[in-house]
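Yeah, one chain of the complex is gone here, protein chain that is, but the others are all in their spots.
Moving on, here comes chain A:
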Amino acid sequence: MLPDKRGYFGAYGGRFVPETLMPALEELTQAYQQAQQDAAFQREVSYYLKHYVGRPSPVYRAAALSKKIGGADIYLKREDLNHTGAHKINNTVGQLLLARRMGKKRIVAETGAGQHGVATATVAALLGLQCVVYMGEEDIYRQSPNVFRMRLLGAEVVKVSSGSGTLKDAMNEAMRDWVTNVRNTFYVIGSVAGPHPYPVMVRNFQAIIGEEAREQMLAQRGALPDCVVACVGGGSNAMGIFYHFLPLQEVKLVGVEAGGLGLHTEQHAATLNAGRPGVLHGAYSYLLQDVAGQVRPVHSISAGLDYPGVGPEHSYLKDSGRVQYITATDEEALEAFHLLARTEGILPALESSHALAGAIKLAAQMNKQQSILVCLSGRGDKDVPTVAKTMGVELI
């Protein structure tokens, strides 16, 4: 299946990086291909996913929420119940086991919401690898619980103050580190973004989400879901849950981007809805940019979606029409957050709240016989300070 040998999904993807990194990407591609064909490596990944991460994560029928909406039956794929609280751990287990196999002792990562950073720091601690995480100043401030978690796990968290002080700037800085230390360092990218082979590798490590969910839906409901919904920042949890549904044309697939303060403002991160193709962070993909090709500042209440780019496979899926991409605003995500908390006793991550907001809109237009599967990509503990602030509540 896609991508082609040069890492292109249709017109999107490729490798737009300094020459210094090209040999490392070639080495990684080869090592990953070998690992994929190695049963021992696959067993090792499965072992940690089952006994350490806690997979399979449940699919839960959100009966009370569905009743409240009065439309389609909503199911939640509970990635929030994974160790460290999000889908990000699926990918870091895979990539860090690969790093160890390649003999790399030093790990660098970038993080927005901190979930990828925490997941990387966690597996680095588990495998005894040195770990450095780059994080934007703005994100350090709004995701402080995760910053402390990373430090407790032994990782060095480096504050990035350049640019907007968010995920894209952390990614620039991680790339600078990687260029400088490429001979002994493994760069763990946290989404289906970046140069080939990252988009395909991260998608494959995350595809377990949809593979499990498809079987669980068939077992629990006796039918495939009519619709699968996930949030899209870089797009890894979405690719993870979509991938095994792609060939099943009867299943509608919907990605939800961060609408921020609304698409009529500049304050959003809806790359596929409002961007056009360009090159950033090693790949040709949709990008929020001005006419001159400068990357536009973006905004989302959710640090994990606050990114001007998107994984190249999503650009391909958008153009082909197989996946529909919609948006949810900050306000809609917050409403969904509170609704799930009150109806089901689950605090979703603000990223996942976007998926939920999208699903709620869709469910209302569907009937009770139909079903929607939502990727609940992470739990909302990290977002409690942010949500409190929107409510004008001061935490002690």
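Before moving on, here are some points about what is shown:
One rule holds for everything that comes next: contacts are C-beta pairs under 8 Å (C-beta built on N, C-alpha and C of every residue); 3 or more make two chains touch, one makes a residue touch a chain; residues count from 1.
The criterion applied here is as follows: contacts and distances are computed from a predicted model.
For the chain of the complex excluded from view, the name given in UniProt is "Tryptophan synthase alpha chain" [choices: "Tryptophan synthase alpha chain", "HypC/HybG/HupF family hydrogenase formation chaperone", "DNA-binding response regulator" or "CRISPR-associated endonuclease Cas1"].
From the set A:V295, A:A357 or A:V374, the residue in touch with the chain omitted from the display is A:V295, counting the whole complex. Considering A:G10, A:G163 or A:P385, the position touching the chain not shown turns out to be A:G163 (whole complex). When the whole complex is considered, the residue among A:R15, A:R55, A:R100 or A:K252 that touches the unshown chain is A:R15. Of the options A:K159, A:R176 or A:R221, the residue whose C-beta touches the omitted chain is A:R176. Interface residues of chain A with the unshown chain, by the touch rule above, are 6, 14-24, 162-163, 168-169, 171-172, 175-176, 179-183, 278-282, 287, 289, 291-295.
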